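Got a structure here, written out as structure tokens. Questions coming.
The complex appears here minus one protein chain, its other protein chains still in place.
Chain nomenclature is as follows: A, B and C, assigned in order of appearance, with residue numbering initiated at 1 for each chain independently.
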Amino acid sequence: MSTRLAKQGRLIDRSKQVEFSFNGTKLKGFAGDTLASALLANDQMLVGRSFKYHRPRGLVASGSEEPNALVGLGVGDRFEPNQRATTTELFSGLSAVSQNHWPSLNYDIGELNSKFFSRFLTAGFYYKMFIHPRPLWKHVYEPFIRQSAGLGKAPNKELKDADTYEHFYFFADVLVIGGGVAGLQAAKTAAASGAKVLLLEEKSYWGGRTPVDGGTIEGLEAEAWVEKTLNELNAMDNVTIRNRTMASGVYDHGYVLGYERLTDHAPGQGGPRHRLWRIRASQVVTATGAIERPLSFAGNDVPGVMLAASMRDYLVNWGVTPGKKVVVATNNDDAYRTAIALHEAGVEIVRLVDARESGGGELADKARELGIRVECGRAIAKVKDGKRVTKVAICAQNGEGGAREEIEADAVAMSGGWSPVVHLWSHCGGKLIWDEAQAHFRPDPERAPTSHDGNAFVVTAGSASGPLSLSAVMADAAAAGAKAAEAAGRPAQSVAAVETSEVSEAPMEAVWFMPAKADIQLRMKTWLDYQNDVKVSDVQLAAREGYESVEHTKRYTTLGMATDQGKLSNINGLAVLADSLGAEIPQVGTTTFRPPYHPISMGAIGGEARGEIFQPLRKTPMYEWHDKNGADWEPVGHWRRPFTYLRPGESKHDAVNREVKNTRENLGLLDASTLGKLIVKGPDAGKFLDMLYTNMMSTLKPGKCRYGLMCSENGFLSDDGVVARIDDDTWLCHTTTGGADRIHAHMEEWLQTEWWDWKVYVANVTEQLAQVAVVGPNARKVLEKLNAQAGGGMDLSKEALGFMEWKDGEIGGFKARAYRISFSGELSYEIAVAASEGQAFWDALMEAGKEFGVMPYGTECLHILRAEKGFIMIGDETDGTVIPQDLGLHWALSKKKEDYIGKRAQQRSYMDNPERWQLVGLETVDGSVLPDGAYAVGQGVNANGQKNTIGRVTSTYYSANLDRGIAMGLVKHGPKRMGEVIDFPGLDGKIYKAKIVDPVFYDKEGEKQNV
Amino acid sequence: MLILECPYCGVHAEETELHGGGEAHLKRFGPGSSDDDFHDYLFMRENPRGVHLERWRHVNGCGKWFHAARCTQTLEVFATYSAQTTEPPQEVKDKISAKRPGWSWREFKG
Amino acid sequence: MKRYSAFAVAREGLRYHTGWERAWRSPEPKRHYDVIIVGAGGHGLATAYYLGKNFGITNVAVIEKGWLGGGNTGRNTTIIRSNYLQDPSAAIYEKARSLYEGLSQDFNYNVMFSPRGVIMLAQTEHEVRGYKRTAHANALQGVTTEWIEPARVKELVPIINLEGPRYPVLGGLWQARGGTARHDAVAWGYARACSAMGMDIIQKCEVTNVRTEAGRVVGVDTTKGAIDCDKIGMVVAGNCSVLSQMAGFRLPVESVALQALVSEPIKPCMDVVVMANTVHGYMSQSDKGEMVIGGGTDGFNNYTQRGSFHHIEETVRALVETFPMVSRLKMLRQWGGIVDVTGDRSPLISKTPVEGCFVNAGWGTGGFKAIPGSGWAMAELMATGHSNLAEEFSMMRFKEGKFIDESVAAGVAH
Partner (left out) sequence: MSNAVSVLNGASFSGLVKVADSGLGGMITLRGDHASATLQAVVKSVTGAEVPAIRKITFGAAGAVAWMTPDELLLLVDYAEVDAVVAKLSEALAGEHHLAVNVSDARACFSVEGEAASEVIAKVAPVDLAPGKFVAGDFRRTRFSQIAAAFWLDEAGVYHVVCFRSVGEYMFNLLKTAAHPQSKVGVYA
């Protein structure tokens, strides 16, 4: 059984007991425990179920490579699935539940199923099954499969995450990733050059493996050296160090993401839960260490079978042992350290099987001296199936697994050698080479990832480079730190050798199958990927079926696609694949390494952008007034505009109709502040505007306004608005709400990149001004009243300010510019005042307007009023495929100009084509409202069997003033077909019959606006 | 996440301050041009796997458009330069040649 | 070729799966083929498949630089829908969708087409109008879609947050027979079927030159030697510009990065595909339980298959806002592909200035859903010189100004 020992546990504080719960059972651990070590201390060997077969799963590793120990952590709005027990620091009140089982962890139906089916459920199973009959996949097979899919439970769908997140930008000369002895040494060396250094460590503690493995550095025990070095680094102000911060990805141009877990070890303490560091480093040192590989023997997935070095971690760091009678299996010397450590801690090593005929070095001798039974050239044939280890069968490594000796044991420590953690090196294109001696892929320093300047920007340090001995690791780390600092532009330094203790180790031997010629029964019980249940036999099958590319095998078997992304399984799987193909491992190659190194929270990625700062919300100066007065908001880009103003008990429809009638009969106010206002000034401004607009602007007289159209270079209508000429060399261009920034950018683009010799300056003054449309028969009255109250102001009479004229002056004591323009057909003024005074001006108008029946109106009323007049609306009549000619706007296309943006495009055959649909008005025969977006059908079908269409509705409304539906649309030969009735099939199954009419429905002579 | 140095304000701007503007040194064809010329001007973009000359705008910055010489295969940036030019200046061509001997792009060569 | 079936699986299970055949052969190239398809992605393999199936042309080689299905076919978010606005798009995507319905049976290989339904959320008045317009158009195009109200959206997507507050859900365009499929299986199923017809799929073979004589294509040079052919189909997505240069003509295409990501697998919580275009994000849940998430493209030419992280941030922000529970999931893996985008963001299935040379490209962000229809139309064009499905997608359209613009209905081309 696994248990806590009386001694050892360098990371735990036995004086601080911590209570937590697992599957509802109250358990105890110590401060400094991880959830994993605490579970082991409580003899919780079984921690989860595998993905496919629901096999019982126990802890295999001690770090983020752990594939099995995934739990649901927390409750309610802080619940999170798939948290690794090995990277979860224990805290008081921690609540964890195991995953992927029903009804319980111990008795799982899924396991019974898979016990029976597993021999059929091999790689490719789903591709070969459930093909007939067709409907069953959706209705029977897939629902069944989906129910068994997934690992952890989904968070509650109704709850919003209780935690917050943030980002932080940081710039460094040298970023060192990994706080083991290599990372510390690299940081120390780099910092000595004066470089600005950032050092990140994903765990809460520093030093990595070395304090566990032992050895001395500069005469100090590893642990003491780590502490000393940390203190030195902390004392330097060019060094920043951060624990609990994982570098999750390396991206182009030295961009690295750091994932800092601020409160996961102490939830609810306030402040952000995670902070995502957006780091720019000119050089990156990856001191990410190496990961031990499992051995491939039958039953290597039984709870209690663990990586040898991880077992040592649990012993030394947390004082727990997974068993009392341990079998150790290895192909290298490092596992001897585990045997020795366990033995010295009083744990019985029932057998150490070393696959190497020649056995190990110094450590092996020491083990024998301690009386540990070491057998060379031997292997594990099979671990007896079950929820924990009970029996282990030993056989000769070089055989099929016959002549087995069965021994009693409750845990197995295995070591298949070590693979450098190359993920971060590879994210941005770093290449790997195969190291035959160590049987692993390691970074190829000659083919490092390159940055904006084309130079390498990632250097590896320590065992991440390949070497495993302490002396080699420290030497490599020091060199890496110096190299990075120099590449970051710091003076070169001669690196002094770091003195370390040395143990001579015998070379490892690659062992991809245990025993070497294991038969199919054994291979079908030999796991490569523990979480996804991929076995040696699956990879061999994939190869046999022609899925020869490593990517094919990965995808066909799901090897390495689990939440550990194959940290333990990839190399072993590759070796099996290579063997099956009779190829060399380097020829087979690896799959692509993609970020993140280890999963990071979506919350952290989103950062602070949630709730009210999810996106910027643009507000006009009168926003709060609208909000208090019933505004029903409509998002328009990042702006929000009142769609209508609801009165208590009023429906949207009624509110809109009220506004529509009142504006025509009395007085309406529209907040038009969102309309774009661009000042264009300079000797060449007229010439410039003549290129930008389809019509002539250079001839506009100061004091006058003109409606203008803009097209893209591709010929399509992009924006419209009223242009006012301010003085000889100054124009003010109004754009649509959406157009302000877009058209400003459009102008700057042409001025900067095409006509840079033209003397024109543009300024966007959209937000400088609050603009109010004062509309209706009483418009002049209310403004004159304001002037009267203020004892004077600008003359707004028909004579003094005619239609399509503007002037500056004062209105009601406000410095204002008044435009006599109308988008409604009513007597209408648009008044611009300083944005800071917008609310005051609006208040004054509302107050003075009372006696004239003033009401604010929203965008829907605006749309209806313009539709009644047959005015087009960018975004309704236009959609990016419409040219001015389609809308009968030929009058706005200057014949005098040889060029304007879009003119050439409009001369192309399909644009200059009478068959194009043209703008008309549409009136339903029965007065009803045409459905939005409806198409008019013609005769027959096209070559692809689709019904032929002859037109479509572009805008459609109920007009309260005319008490009937009115619409505009584009219809083939439309203007030539006045009076014809055409059919619009609705989604409701009805056919709407509409007559083609003139688009001007109201006040055709335009008398009302000219009073 | 690219970094480009804006030649106007000198900021080493990260991509989020910038807006990509597509192929550089386009020659505008207007009324009177042939269908082919106009078509090529609007749609036939250079799309090399390698050296590319392109436009960027420092939109969240000084607002200026500029040109960049960049490798689309490695994302190496050879140089950034003024937008007020119809062809890459000699020193820019030299910088590219130093890294990609024998390069060519439209009518321009190393 | 041995058929796949429950019986076969049972039989093999009893003999430890020793009897399975290769899914496809790995032959050396012959000296000459009637047709060479360059690119063994979904579109290329589908083209070859329908050349054989519909026109009896089986002396075909599909040449692939890397491994089959290793481009965008193997790295997309597997959404299948045909609720497009413009007639030519609706026609070819609906053709593709209807072929997907029967693909598993057609291949005797389960591509796991899952018509679970696709919703495109309307979160602004403009989108409401756009999607109603699309629904009207679809009704006339023979594409079954419907406009649904918020309450129905919530029924279909329990994890959605309807209220906003920023962009309340105003409804959605619902295509009940849209869905997803297992992307690798689509490529593998086509490959297996092509191989069974005697076609050669030649992987790890890069085309280094396209040989022409008197304006006519005569063959290609490859890293496995020269191969002659009567016709060639270029179906290489992001690399089409490079290949067309070899044949001496240019394409109206630019290559940019498109990114996607998956969460760690969780128990099923969302059975349909949801696209939220106002906030730029879309999401579905795979049969493994991962939330599969995609967003928009980068803004610059790129061949690295790596995108810029701020696009991932924008997408995740959008989805956290739309599906609050996503905040407590974790990103397991992010990746990028290179998509080829045309001037109107619609594809090219077209003859080229070189006789006997055809191109199928420009699918941008929307290619996977089109694979069967694209292959069907391309095969028809290559075999007969004309295809109604392909006609509007000719590269000539840019000269005439006859665009196929799908962005107009507030839609995106994912």
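We adopt the following convention: a contact is a pair of C-beta atoms (placed from the backbone, for glycine too) under 8 Å apart; a residue touches a chain by one contact, two chains touch by 3 or more.
The shown structure was predicted, so the numbers you read here are calculated from the model rather than taken from an experiment.
Taking the complete complex into account, the chain left out of view touches A, B. One of A:144, A:761 or A:910 touches the chain omitted from the figure, and that residue is A:761.
Touching the chain that is not shown, out of A:188, A:209, A:275 or A:535: A:275 (per the contact rule at the top). Within the set A:390, A:592 or A:839, the residue that contacts the chain not displayed is A:839. For chain A, the list of residues touching the undisplayed chain reads 164, 166-171, 196, 240, 269-272, 275, 278, 280, 608-609, 612-613, 615-621, 638-639, 679, 681-683, 759, 761-763, 765-769, 814-815, 834-837, 839-841. The chain not shown here touches chain B at positions 8-11, 14, 16-17, 59-64.
In this text, only the chains that are shown with their structure count from here on.
Taking each chain's centre as the average of its CA atoms, chain B and chain C sit 31 Å apart. Work out the mean CA point of chain A and of chain B, and you get 29 Å between them. Distance between chain centres (mean CA atoms), chain A to chain C: 22 Å.
Multi-chain contact residues of chain A (touching two or more other chains): 251-252, 255, 429, 714, 905, 908. For chain C, residues touching at least two other chains, in rising order: 304, 308-309, 399. Remark: chain B residues 1-4, 14, 21, 28-33, 35, 38, 42, 55, 57, 59, 63-65, 71, 74-77, 83-84, 99 touch chain A in the complex.
In the complex of the two chains, the chain A residues touching chain B come out as 251-255, 280, 429, 450-454, 713-714, 745, 748-749, 752-754, 756, 898-899, 903-905, 907-908.
Listing the residues of chain C that touch chain A in their complex gives 4-6, 8-10, 12-14, 16-18, 20-26, 66-67, 69-70, 74, 87-88, 90-91, 101-102, 104-105, 108-110, 112-116, 123-126, 128-130, 132-137, 139-142, 146-147, 158-159, 166-167, 182, 184-185, 188-189, 203, 263-269, 271, 278-279, 286-289, 304, 306, 308-309, 312-313, 316-317, 319-321, 324-335, 388-389, 391, 399-403, 405, 407-409.
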